[in-house]
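Only one protein chain is missing from this complex, and each of the others stays in its spot.
For chain A:
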Amino acid sequence: MTMPLLKVERLRKSFGDHEVLSGIDLSVNEGDVTCIVGPSGSGKSTLLRCLNHLEKPTGGAIFLQGEPVGVRWRGDRLYEMSFNEMARQRQKMGMVFQGFHLFPHKTALQNITEAPIIVKGTPRHQAEAEGMALLEKVGMPDRAHYYPRQLSGGQQQRVAIARSLAMKPALLLFDEPTSALDPELVGEVLAAMRQLAEEGMTMLVVTHEMLFARDVADHLIFMEGGVIVEQGNPREIMTSPRHERTREFLARVLPQAV
């Protein structure tokens, strides 16, 4: 049994005295697609944001490729990492946001090439060639020189995915990547994600798209009230959930056809 790519142990997070995550344990194997589902307010976004330390966890440990995230041993003492030390680990965990967060003052291609050029020192012509290849992969090579405001929501999200891929992360986090999109634009983003999954990208996806979870995910996690209630094979959980709370949630969100 090989070491999991990402391992989370007893992760806790409170805002003030409001505990949002109450001890999360999970692991993600290389090449796996893991979907996280659960009702609003159950702590899904907070979990993702703790993984790359956009929020500082209150307790527990996170390991990426066996290395503790956000902290560092020196002798037998554990030290917090600074923002800039964290940057190296954040590179390995790309993130795609519900609200895209493209850089509005840069074209689609510049959005993609910016980080490779300034963070990794990739030569511009090489970054641009790779950026064009990524745009092709998400199906919009003809929009390279458009600014984000000139793109539809679905196109913006596909550029955002390409932007994350440009840093060649080991793991890609998605926080409800299609929730801000008009229904007819959801499909194109899911198709791009499905293609990534087929190419073996390791992905951790918070989503309300149950069909995507069923068809693409290798592993499904159901969260409620800051804990993982149930996890396992997506089809098994959807057809025969073991917990009453999972059953209730699925009854609310599952399209009848499943």
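Keep this in mind: a residue touches a chain if its C-beta (ideal position, glycine included) is under 8 Å from a C-beta of that chain, and two chains touch if they have at least 3 such contacts; residues count from 1.
The working rule: contacts and distances are computed from a predicted model.
Look at the chain that isn't drawn here: its UniProt entry, checked against "3-isopropylmalate dehydratase large subunit", "Glutamate/aspartate import permease protein GltK", "Ferritin-like domain-containing protein" or "Carbon-monoxide dehydrogenase small subunit", names it "Glutamate/aspartate import permease protein GltK". In the complete complex, the hidden chain is touched by one of A:R10, A:R88, A:R124 or A:R242, namely A:R88.
Across A:M167, A:V189 or A:M223, the single residue that touches the chain missing here is A:M167.
In the complete complex, the residue from A:H18, A:R149 or A:R252 that touches the missing chain is A:R149. The chain not displayed touches chain A at residues 52, 54, 83-84, 86-88, 90-91, 93-95, 97, 99, 101-107, 114-115, 118-119, 147-149, 160, 163-164, 167, 173.
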